[in-house]
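Of the protein chains in this complex, one is absent; all others appear in place.
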Amino acid sequence: MRILGILVCVTTGAMLIWASGEFPPWGDPNSPASLHVSPRYIEKTMEETSVPNAVTSVLADYRGYDTMFETTVIFAAGVSCFMLLRLFSGRERSFQHYRHILTGLTLRVRRKGKELPELEEFEPMDSLWTPYDLILRTLCRFLLPFIQLFALYVIAHGHHSPGGGFQGGVILGASMIFLAISQDMRSALRRIRERTLAIFSVAGVATYAGTGTLCLLLGSNFLDYGALSRIFPVDPVGARSLGIFFVEVGVGIAVMATMIVIYHNLASEGFLDEGL
Amino acid sequence: MIWQLDLLILTLVVICGIGSLMIKDLLGAAILFGAYSFMMCVLWAVMGAVDVALTEASVGAGVSTVFFVATVFHTTRRTKD
Partner (left out) sequence: MERILEVVIAKYNYWIYIVLMMIGLYGVIAKNNLVKKIVGMSIFQTAIILFFISMGMKKGATIPIIIHGQEASLRASDYINPLPHVLMLTAIVVAVSTLGVALALAVKIYKEFNTLEEDEILEKIRKS
C-alpha cells in the first residue's frame, strides 16, 4: 500500500509540476485571475455598498448565496456531530468522587443508577482526579469577558477592518470552550445550555435566510439588500451596508453555537457530564 | 514581498507537515498540526490575505487543535505507524 501510495503521489505531483509551466508568473497584475470580474468589485465596492473592506462586501453582498449555503454546511456539521455522538442515558459508574473546596478533602460516594447525588458544600470531581488550581480558574474568569468583547468587536467592525461574522463567531465559541477546559464542563453547560445552543444554531441560519426573504417580500430579488431602504430610514447604498451587517450577525451566531456543540460532544463522548 | 521570509516560512511549513505525519505519538501529531496551521496563517498574512489569515488563526490554530486533542484524549495515544 505504501509503494502504491508513493507511486500515485509522485505521478500526480509530476503531472502538476509539468502543468505549472503554463501558469502566469507569480504576482503578475495582468494574470487572467485579476482581469475579468475582480476589478469591477474593487472599483465599485465603495460607491455601491459603502463598505471599504472588499472581501466582506464580496462575501456577503455580491456572492451572498455562497455564504448562505456555507452557513447551512456548518449547521449541518453541528447536527451530524450531535446525531453521531450524543447519548441521552447517563454514564454507568459505581463510585463518584466529591471534593470540599476550602479544605481539599475528597469523598468517595457509592451510587446506583445514573443520577448524580448533590451534596452541599462538596462539588463533584471528574473521574480523572484533576487538581483544583485556584490561579488557573481565577485568571481564566478574568480573561473571559475581554475575549468575548473582542469577538463582538471583530463581528461589528468587519466593514472596515479584517474580520467579519465568521471570525468573530469562532472566537465567541472558543471563549466558551475556554471556560469548559479551565473549569469543568458542568459550569460551561450551566452558563449556556444545550437547548439554547440548538436554538442559536438554527437562529443563525434563519437570520440569514430571513433577511433574504424580507428583501423578497419588499418587492426586490432574494438577497438584494437595497430593498431594505423601504423600511429603514437609509438610502439604498446604506441599506446594503445594513443588510451585510445583519447577515454577518447571523453567520456569527450559527458558527458560535456549532463550535460549542461539536466540542461538547467530542470532549465528553456524548454524555455531556465531564470532559478534558 | 520579501522572498527570504517567504522561503523560510515555507520551509518551516513543509517540516511541520512532514513531522506531523511521521511522529508516532498522536498527541504530538495534534500539536504539530497546530504549529503547521499557525505557520500557514503567518504565510497568508505576509502575502496580504489578512481576512483568511485571521480565520485560519482562530479556526486552525485554535478550535481545530482542541478538537484533535479531545479526540486523542478519548481514543488511544500510541500508534504503530
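Going by the order they are written in, the chains are A and B; count residues from 1 in each one.
The definition used in the following text is that a residue touches a chain if its C-beta (ideal position, glycine included) is under 8 Å from a C-beta of that chain, and two chains touch if they have at least 3 such contacts.
Here the structure is a predicted model, which means the values were calculated and not measured.
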The listed residue (A:73, A:102 or A:134) that touches the chain absent from the view is A:73
Residues on chain B facing the left-out chain by the touch rule are 1, 6, 10, 13-14, 17-18, 20-21, 26, 29-30, 33, 36-37, 40, 43-44, 47-52, 55-56, 59-60, 63-64, 67-68, 70-72, 74-76, 79-81
Could I get the residues of chain A that touch the absent chain, sorted low to high?
1-2, 4-6, 8-10, 12-13, 16-17, 20-21, 23, 25-29, 31, 33-34, 37-39, 41-43, 45-47, 52-55, 58-59, 63, 66-67, 70, 73-74, 76-78, 80-81, 84-85, 160-162, 166, 255, 262, 265-266, 269
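Heads up, the rule we're going with is that only the chains that are shown with their structure count from here on.
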Given the complex with chain B, which residues does chain A contribute to the contact?
27, 53, 55-56, 154, 162-164, 166-167, 170-171, 173-174, 177, 181, 259, 262-263, 266-267, 269, 275-276
Quick one: in the complex, what on chain B touches chain A?
1, 50-51, 53-55, 58-59, 62-63, 66-67, 69-71, 73-74
